[in-house]
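With one protein chain removed, the remaining protein chains of the complex are shown where they sit.
Then we have subunit A:
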Amino acid sequence: MTTSTRPQNPAGDPRSAAPVQGYAGVAAARATELSKVYGQGETQVVALDRITVDFRQAEFTAIMGPSGSGKSTLMHCMAGLDSISQGSARIGDTELTSLKDKKLTQLRRDRIGFIFQAFNLLPTLNALENITLPMDIAGTKPDRAWLDRVIQTVGLADRLKHRPNQLSGGQQQRVAVARALAAKPEIIFGDEPTGNLDSRSGAEVLGFLRNSVRELGQTVVMVTHDPVAAAYADRVVFLADGRIVDDLMGPTADSVLERMKSLDARVRTS
C-alpha cells in the first residue's frame, strides 16, 4: 500500500482561509470504523465493514471497486445522504452520526457539493439558475466574483440562459460541476460523474474537477468504475466487500487497471 505524501500545488488558491495543503493530518472528511448494515438476521448484508479512511483537503480522491463493493454506499454515508450503522463519519469537525435530518440537510446545503451521474439539473431552471440553486435554497447571495470565475473555468459564459434540454450531456455535467463549486463547499462528492458521458465530454469534466483541486484548492471525492477517470485523481482508494483493500497515490490508468484486475482475481478466489 502506498503511503506517500505527494506535495500538492496550492498555487492559485483564491481562498484566503485555505489551510496549508497536502498534509495527512488535515482531513476534509474522515470515516472511523464506519459500518453500514442492511436488513436483519439471515438477510443481513454488510455493505461497509469497519472502514477507516481520510479524505484530505485539496486532494482529488477516487473511490474504486467492483460492483457491490460498497463504494457508492461509502460516499453516501460520508456525504450525509445515508444513515450509518456503526462508527463515525465526519465532515471537518462535524460528526454526522449525531445530526438529525434538518441539521444534516443544512450541512449538505452549506458544506458539501454534489455531482451525480444523471439527472443533475432541474429542467425548469436555466443554466445560471441551476448553478446558483444551492445558494437560492440557503437564501444567500452568491459571491459574484467567485461565481464568474467558476463559470469562466467551466466555460459556460455564453450558455447561462439555456435550459438543460438545450445543452449537450457534457455541458449539462459542466453546469453540475459549476453548481457544486459555486457555493464554495468544503468537499465535493461525485457519484460516477462521467458515467453518462462520451469519453471526450468525460475528459472535459474530469479536467475541470482536477483543475478545481489544483487551482482552486477544492477537495473532491469521486466514485467511479472507470480506470481512465480514476487516473485524473491524486489518490485512488480501492474497496472490495465493504473493506478498503488498497490505496494508490498518483495513479495512472494502467496502474489502476492492474490493481483492479488483481482485485477481481482476489474477489473471485475468495
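Following the convention adopted for this analysis, contacts are C-beta pairs under 8 Å (C-beta built on N, C-alpha and C of every residue); 3 or more make two chains touch, one makes a residue touch a chain; residues count from 1.
Operating definition for what follows: contacts and distances are computed from a predicted model.
Asks: What is the protein name, per UniProt, of the chain that does not appear here: "histidine kinase", "AAA+ ATPase domain-containing protein", "Tryptophan synthase beta chain" or "ABC transporter permease"?
Replies: Cross-referencing UniProt, the chain left out corresponds to "ABC transporter permease".
Asks: Of the residues listed, A:26, A:118, A:160 or A:253, which one is in contact with the missing chain?
Replies: Within the whole complex, the residue contacting the unshown chain is A:118.
Asks: Name, in rising order, the residues on subunit A that touch the hidden chain in the full complex.
Replies: 76, 79, 81-82, 101-102, 105-106, 108-110, 112-114, 116-120, 122-125, 133-134, 136-139, 165, 179, 191, 195-196
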